[in-house]
Structures are given as C-alpha cells and as structure tokens.
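We show some of the complex, not the whole, and keep each chain where it was.
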Amino acid sequence: MPTRDRWGRDQNSAGHLLWLVRTGRARTRGELQNYTGLSRSTITQRIDVLRAGGYLRAGGVEESTGGRPAELLEFDTAHGVVLVADLGANHARAAVVDLSGRVLTEEHEPIKIGTGPEAVLSWVDAALRRVLAATGWDAGQVRGIAVGVPGPVEFDAGMVTQPPLMPGWDGYPIAERLRRGWQRPVYVDNDANLMALGEQAVHYPDCPALVLVKVATGISAGVVIDGRVYRGIDGGAGDIGHIRLYEHREARCECGLYGCLAAVASGLALAQRLTASGTRTSSGAELVERIRSGHAEAVHLARTAGKLVGEVLSTVVCMVNPAVLVIAGDLADIHFVTGVREVLYQCALPRSTRHLEVSASRLGAQSVVVGGYAMVVDQVYAPDAVDAELARLMPAGVPVSC
Amino acid sequence: MPTRDRWGRDQNSAGHLLWLVRTGRARTRGELQNYTGLSRSTITQRIDVLRAGGYLRAGGVEESTGGRPAELLEFDTAHGVVLVADLGANHARAAVVDLSGRVLTEEHEPIKIGTGPEAVLSWVDAALRRVLAATGWDAGQVRGIAVGVPGPVEFDAGMVTQPPLMPGWDGYPIAERLRRGWQRPVYVDNDANLMALGEQAVHYPDCPALVLVKVATGISAGVVIDGRVYRGIDGGAGDIGHIRLYEHREARCECGLYGCLAAVASGLALAQRLTASGTRTSSGAELVERIRSGHAEAVHLARTAGKLVGEVLSTVVCMVNPAVLVIAGDLADIHFVTGVREVLYQCALPRSTRHLEVSASRLGAQSVVVGGYAMVVDQVYAPDAVDAELARLMPAGVPVSC
C-alpha cells in the first residue's frame, strides 16, 4: 500500500511527466520544470517521446500573462478506448468508454452470475466485441478492460475468492480468461468499489474520502480515499453485507449463516419477506416497482431496511469520516435513503455528519461502467505503466527516463 | 490527505533526499542517484548542506561487493530531541524522547483535564522544562513538541473542538500557547491517534492498516494507514465513543445524549454502574483494581463492555480490513479483550478476521509518548519542512533545491 512510491523509483520519467499533465498539476514545459527540477531540454525530449507515443498533444497556448505565450499540453484522449463489463447478480452490461470518460455504446443482458464463469464470460467476450465494433474503434486501440463483479476480489490476481452466491467463481481466473483473448490489461474489481470510484471521479473529484454503499440483491460498500480505491490489507475493505447483527440472529442468510445485514436488509431478503407476507415478488425490479408504487408493506420494508443499513453506516461514518456517503443500487430510492438518514442522524456522532453529504447515486446504472473506466485509466496511464509501454514502442536508444 | 504531494512541488530537494535516507529507501549516493535521476554533483552538494545542518551523517561503508565500498548515509539522531505531553482525563505526563525513539526522562502528575487549559498547560510547560533540563539537552535543540489530548482535534489548528468532558478547552489554542513559549513546532492530536501511531511505528512497522481502540475514561479509536494517521475529512475519523447503540437507548451518557457506546462501555460508565450496584468506585484505577482482583460484578461489567465494543469493532474491521487491531487504555485487560474477541469472531465477516491480529497494547502507558515522538519526526523531517528550515539556516546562495 505504499502510495508514495507508486510511480516507481524514477520520479522524473516520461510517464511521470504525463501524470503531472493528465492530473492537471502542470500544463506547460515551464510548470513541468518547476515540478521536477529537470532541464528544459530533457523535458522537451520526453514530451516528444510522449507525443510520438500518442499520449500527449498540444492544447493551444496559455492565456497570455505577458511574455511569449507558452504551449499548453494535454492528455491525448484519441489514444484509445476502454472496455468495461459490469456483472451483477442478475444482469450483465458491456460498454465502450472513450478516454474523456464518455460512454460510447453499451449492451445489456439479464444473465445470472450463478450461471457460472464460463457462460457469463463467453457472453462478456462476445458482447465487448459487438459494442466495440459498433463504435468503429478496433481491438488494437483498446487500452484496457475493467470487470465489475458482485463479490470479494483479489485485485492483483484478477479473481474472486470465496464469494457467497457465485457458485463456480471461487478462484476462477477471470482476468486471465479475458486477457488471453484480448491481449490487453484486464482489471477485475468489486462492483461497489468501481461504483465508488466512478462517483468520485465524475461528481466529487476533490473529495478526499467517499463511501458508497450498494444495496441491490446483496449489500456491499466501496471506499475511495485520495482518489483511489481503499482495499484494506487483503481486499476485504467495505465488505459489510455479512456483518452479523446481534439483535437479528434468527434471520437466515443466503450465505449460510444467520443474522447477516444482507439477511434483513438486502433486496433479496426484502423480496422474500414480501413474498412470505403474501405478495409474490420474484425479482429486484419487481420489488423496486412495488416500493415505487407505494405498496404499503414494501414501503415499510424499504424504510426498515434503510434504518438497519443506517445503523451499520453510523459506525462507518464515525470511523471513516468521509465527505460523501453515496447510496447506490436498486434499493437506493427515497424510502430506503430516508431510513438510512433517519438512523444515521440519530446514531452517528454529530461531528461526523456535520460536513457529510448523504446522497443517492447520481451515476445510477452507469456507475460501474464509469468506475471501470476510471480504474483502467488510473492503472494504464500510471507513470510506470506508461514508461514500460514507451520502452516497448520506442526504437532502442530513445531514453524515456534518466 | 493528498499524500502524493506531501513533499511539495520539488521532488528532488535536499529535504527529499533526507526523507529517502531516513526511511531506508536509499543508503548511498549511488542509490540516491537511481531514485532521483539527479547528477552525482547535485546529490553531493545537497548532502553537504544536510550535513552542515546536522540532519545527516556518515554511517560507515557498505559491505564490499567488489569495487570501492560506498559511504553509507544515515539520519543524524544527534540532531535534537522531541518533547511530548500526554494529557488524559485524570493524569498528565511530560517526556523527552531522543531521535532514535528512546524515552530519556518523563514526569507524571494526577492532574484532571477538567481543570481547564490554563492550569493544565501551565503544568505542561513547566514539566517539559523540568524533564528537558534533566536530560542535559537545551531548548534550542528541541525539534518539536507533541501534545496528546482525550478529545476530537483539529490537527491543522492545533486545538480541540467541542470535546465532551473537557470544559474550557473548546477552541482553546493549545498549540499556539506552547509555540509562543518554546518557539518550536507544536502538534496537537487525539491520544488514540498517537497511541495508534506509536504501536504501529514500534511494533508493526510494516503493517499497512492498523486500528487502535482506546477504552479508558472514554472510548475512541485511531487509524494508521501506510504509516500515517488517517483523519478523515475533518479529523473525525475514529471517533466511535459516541456512536449510539440502538438497543441501549436508555443509558444516559456524560456527553448529554443517550445510548452512546461510552455510556455503556467506558471506564466511567462501568465505575458508575459498579457504584450504583453498591460498590463505590470513584476512579478508573479503582475500577481496574476491582476487575483484576476478581470482583464478580466488575468482571461481568468488563466482559460485557468488551462485547459491546466488539460489536462496533465488527463493523470497523469489515470496513477498514486492518492487519492489526490493538486494544489500549486502562480497561484493555484480559476480561475486556476476551469480550471483544468473543463478539468480533461471532459478528465480523470471516474474511475480515482471517489475517487479523487482535492484541492488547504492547506500549501500554508509554504509547502516547512514543506516538507523539513519531508524529513530530514525521512532520519536522518531512521534505518541505526540512527545506524550509535549511533555507532559513543557510547563507543566501546555497541552493537546497533546483
């Protein structure tokens, strides 16, 4: 987790200069000089390399403040596109996103994650090829692929580990499977993590700490600190769906245990309760529909679920002290969010909520896709990765670092 | 919390070279060259400046691996000392720590924080002068002062804000008060934060995420991520003492509200309950004494308090996914810790506890002092701070950065 060293040993490489430009820290050769202490000639040489590689382009000239106007540098968004697959419990989505973050095209399919990795990933593979074809970009211009999954992830290995409700996926090499066909970097992450990253990147770019809780078929959370997904020591951070509530020990959870938060407050649990009380509800969509249409029992269940999630979030908010708490997922509607707020303001320390924005997801159904895009850009355009790619591309003898 | 930029705009300054040496990233001129891309002569010039300033010294030569053995560089621990004041609810401690982290001398006083800032800080000021005098170092060699307080802190302002149980302290300029007299940097932090930093620095230096919960008169927590205190957006992170527990809404808390964790599980709450049940207990020391001597009701209360704190920590552990959970403070004894463990393994997600070490504090009463030392060193020897100090010390014309 040594974020300090994330751009590797050489802190002044071409890749690092790109990072300074892409993140808005420096816009001209002069600003790059100030930042790095490199000579003007070294800077110019490296910028030439970045331009030749398609990473950087001129973006006009600085508004004159006297003297010769300086050329502005900017990240070249024509460098390629990003693919994202968003796998939910009962749906899948494939999308193409350009480097400015615009979703170019996408495809959606009601496929169940429980069908197993082979079937689901075959669809993903084919769907990504279809949506890509539809945009006119070709496979060689794809810079990376992100996959969001509804389970605990080993990010470096690109697989899920012991996920509840994902039979056949434990240890399945998801990233490897797609990498084989596409010959591109593939990043697999928990969907709540990607949602959190997406919301942060688009709507709260300066927010130093954001928590997103996703309540759909299951419940999970993502944390973004200083613009990066916080994972904890082994990828478990945010895994709140199966915290066991002392006072609900009788509720059987789909995971096999009793009293989990998901057993009393997830979409699946609510649909089951509604069915048990006489209103057959077989899908999340149907549940949401009943809540929206004011079905009394459904509304009551949604409000109560929000309160239970709010109780857990009270601790989360006091512990993490985020600026933003986003409620996402199918259930993130008015009654549920109100329940969350009710208990949050009742139980959390006033100090923890005084500057806290509690908000329903603004990206909605596209949050995983947008987060996946942000994840790929963060990884593929990291200084080290860029340097390695430049070294591969450039004729021998062109230095990309000192 | 933008850690990426913490050494300021110039990433190759003298201060930055010191940081690379002090944190073990580079030990020789050659390694510094590899890291920074600077020329040998620039490196040598900056090292000379650091030596002249007393920051760096030679530490022998590298074990020969062929060729001319390289001179090893090391942080000069003779550069000065650090002072720490540890203010608890009912005690205060003043200590001198050398730059290798050794506590040279300390003084202890049973002074109540409720006496107010003037009285307490007068004692602090005088006590720090006494302990410093006892070591033979003088005020000019003090590099910085840390103050630990049992309340919520605005770190940058060096004051506490709306603390429960600290009458007179709200907004009082603690850091300013001491800075005036000592003319040195003063850092005020929550005691649980400093405890967490101390445990991490000494006992878990490689731990990427550590949570410490302190249960004494009150309850609070500190989080250390990547070796630095995590504060959240406005210093509230870890403030779990006044999370309100849904099922204990009848318990009146000293803070004025009902049902806070501190109202049912703090040392103060336990002493009150014990008194109410017929065993007069007027101090934390008395409470701990009763627990240790096997007083049945006291033992029962300690175990139950541990379980309640464990319930909150289940969420904390699932959310933060730390490698280490330290239980500190007067109550961190065998019965309380067992209660925490009992509920933690019952309620937290198995994935969150599989690699988790749950441990009683190992630094004990010295944890704030050790953490305060670590805090001062991290701040005073940060690249920017060193560069600023060098600029002040050096005759004009000696460049400390490019």
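The letters A and B name the chains in turn, as written, and every chain counts its residues from 1.
Here is the rule we go by: contacts are C-beta pairs under 8 Å (C-beta built on N, C-alpha and C of every residue); 3 or more make two chains touch, one makes a residue touch a chain.
For clarity, every value in this text was computed on a predicted model and none was experimentally measured.
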Whole-assembly copy number, given 2 chains displayed: 4
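The rule we apply is simple: only the chains that are shown with their structure count from here on.
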Chain A-chain B separation of Cα centroids, rounded to whole Å: 33
Contacting residues of chain A [partner chain B, same complex]: 1-6, 9-12, 34-38, 152, 161-162, 207-209, 221, 223, 225-226, 230-240, 242-247, 311-312, 314-316, 318-323, 343, 346-349, 351-352, 355, 401-402
